[in-house]
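The complex is shown incomplete by one protein chain, all other protein chains being positioned as in the whole.
Coming up: chain A.
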């Protein structure tokens, strides 16, 4: 309705224009009005009038009312009128002039779809892509719409060049690991920082609270020129998240729903009951013990040929359901306003029984003009998230005695009397456990979070071009975790210790950010200047209170009344973590004739978590850009018809990383309330905690970026290529120090790392017909990284947490961070003669080695890397990178009439990963079930096999267990049909039905659940370890969205 009002006004204006009498007698004139699709008059539209190609061109532009007039034209001629305005599609209209009269036109410009005109967020401001001097990837959420996702980062895989996004695990609402242009830090974080509507959220903790449907766009700042404005925290890139605002002149109600189901996408192939029974018997006999199942058929009669499929027993098809409702709109005068109000209810059940994620969320984005000079705005997001987590062991190497991957298929879930089976006959000589089904059914492990994110700003424009803005952002998170293990857990029943145990863990986060900026834009002829100055003050504190109670004699009160536990069975803890950052920032943008651009940026940051006197750092950067296509020689060149825009840019600058825990520079004592026993009672004791470091300061990354931006065929196709080279120094490094100091490691500023690579992205309309369009996009990135200095240490072992002394990762000069280490597997020993021959050689001449007890038939052997005749950690050497050498994504959108098909593939190549599960399940250990391929193990009956025999577990990271982690994944696909105008025409403005899916297809050689997991979680260096992760799922949903 508002739109119609606008159009009426415009038409009226046009009539007025037409009514003005004219006095041109001989010559003709053309006048008109230019409006946008909403009917608003457009000012500053360049109008060129030309009779034919050889004729002189007349120029004019529209005034504030969108009006223009061209006089002194030939009579009775057909003129070509060209209309151009930034952000709109160029438009051409033919007009026939009449003698002595004024021809009038009404021009409606369509918004420009070319990428170069899109507005890009650059931190404390915006830029047109064509004016951008730095490297920024923008992801429009349009194509992510309707996909079943709880967090926006889950959908970013492969979408942006140079940005490697990997899910850490498949639990609902679980975060991702993001590496912008590789890893550079060792002990500090490698994750980018997030800025959500201007609020810096360093660790992205709020992404679970934000409804992906509320997000308008995501901009990822990659080079130093753009990131330097975020200074000390920006070395790993910056992800800017912008939520939707109301649009002036519209009042829309939007409703959408998405309903579907998730299922386990891929699983490891384990032995079935018969295969396992035969295996365990062979292993027992090998160990000089009686066979566990002297009569295999009798156990098969009980559990069946396949036996218990523990993975199947705890996984399910899990429903996904989401509802969004939003209202948005606004008016656009000096007292106008816009609003965007939305609510979302989302429920995603996990594919493991009794796990889920539920979110109730609301958002208000409001802007208001108080006068032509003053405006204010509010962004407010409120959410409540409920999570149920799995307490079951997900297949970690150390969890072998009870995990759902390792348990024997010969163990039934339930005993004959219907209670849970507890006996694990292969836990050494047999022990009692809680089986995974009992754990998922009986243990409560839930998390609740209430999260408020708010941002309020006031902007004042005292003189045109000068904007003073002050903003205040808040973020309050109340988080509570509750855990209860009931008294009738099967192992407790078995041991006759039937008590419940409970704990609650409460965290409160409150953070505050105040930013004040002054921005001045001025043009002097062809010189355009843009200044920014600002300050930022951010403080965040997290407090914690934890309480636990054991020996609960009832199962009713659980964690709701911990006070009823006896004094000695109570546990308590509390903590406080405070951090402050103070910053000053500035930026100058200058360009001449939109041809030569210069940007200088600087930020001075002070952070509380560094040593006194080492808290301040300055991060400057500079960039230049040459927009070649705006040179006169290019303007008239023939190539212009093909290459409509071309620019070259270079930037260089510094950014920092302060992503380490607080209080690291201070020496501390740590207390232990159970330090020792005196007089038969616990005694409190203190020991030395953190070893102080009064030199601790930032790590600094310098980055060179050179990029080329092409636009072909007036924006139909875009191509961007970037080369970058980053050198990080003074790395915050947890250095392994000799244990004789009483410490294993300490954090210092030491070392250097290097990252370099190329980012490419191409996007374009391959076919653009009336009824059919095909839009395609591809992005490809390469990354090479290495540690160039780790100080005096030749190499440092990084514990990937696999356990049992399995070390798969080291830090070494010349090798990428987090790389995979190990030894080459060389098959099995086939004969005693072979073994004797090898062992009789002098140790320096041996080529094949085993651990001492595995010099036997069928024992695994390895290449002796250091030629000393023995196998140990000294032989471990760099085998393969953990980060892909090449990664990216490609997708297409096909539109035929009302139907749209969109799909997107993501790929990564050139990296490897250890499957930690195989250290037991691929080495013939008699303690666990085995991978199905172990059926072909070496045995007396199978003497040529190169798969190790029973009981070959040696905890050696051999490359047999190191797998190619390359993937090609159909990350998302969506088929939608537009019903606009077909149903309820009067009420419904827009309506779509769709079917969509994520993670639909995966091509990989990896033999675990999915190579796209990371047990390292938030570890900055370990990026590829599969050691018990919640498995990834495939989700298919259908839904509808409609706008009223």
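Going forward, a residue touches a chain if its C-beta (ideal position, glycine included) is under 8 Å from a C-beta of that chain, and two chains touch if they have at least 3 such contacts; residues count from 1.
Methods note: contacts and distances are computed from a predicted model.
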item	value
Hidden chain of the complex, named as in its UniProt record, picked from "NADH-quinone oxidoreductase subunit H", "Peptide ABC transporter", "DNA-directed RNA polymerase subunit alpha" or "Starch-binding associating with outer membrane"	"Starch-binding associating with outer membrane"
Contact partner of the left-out chain, one of A:263, A:769 or A:853	A:853
Touch criterion as defined above, residue of A:675, A:776, A:863 or A:901 at the omitted chain	A:675
Residue of A:418, A:525 or A:738 in touch with the missing chain, whole complex considered	A:738
Residue touching the undisplayed chain, where the options are A:137, A:272, A:485 or A:665	A:665
For chain A, residues in touch with the removed chain	287-288, 292, 423, 425, 427-432, 495-497, 514, 516, 518, 533-535, 537, 539, 550-551, 566, 568-569, 574-578, 580, 582, 584, 586, 604, 606-609, 612, 615, 662-663, 665-672, 674-691, 736-744, 746, 793-795, 797, 805, 851-853, 870-875, 951
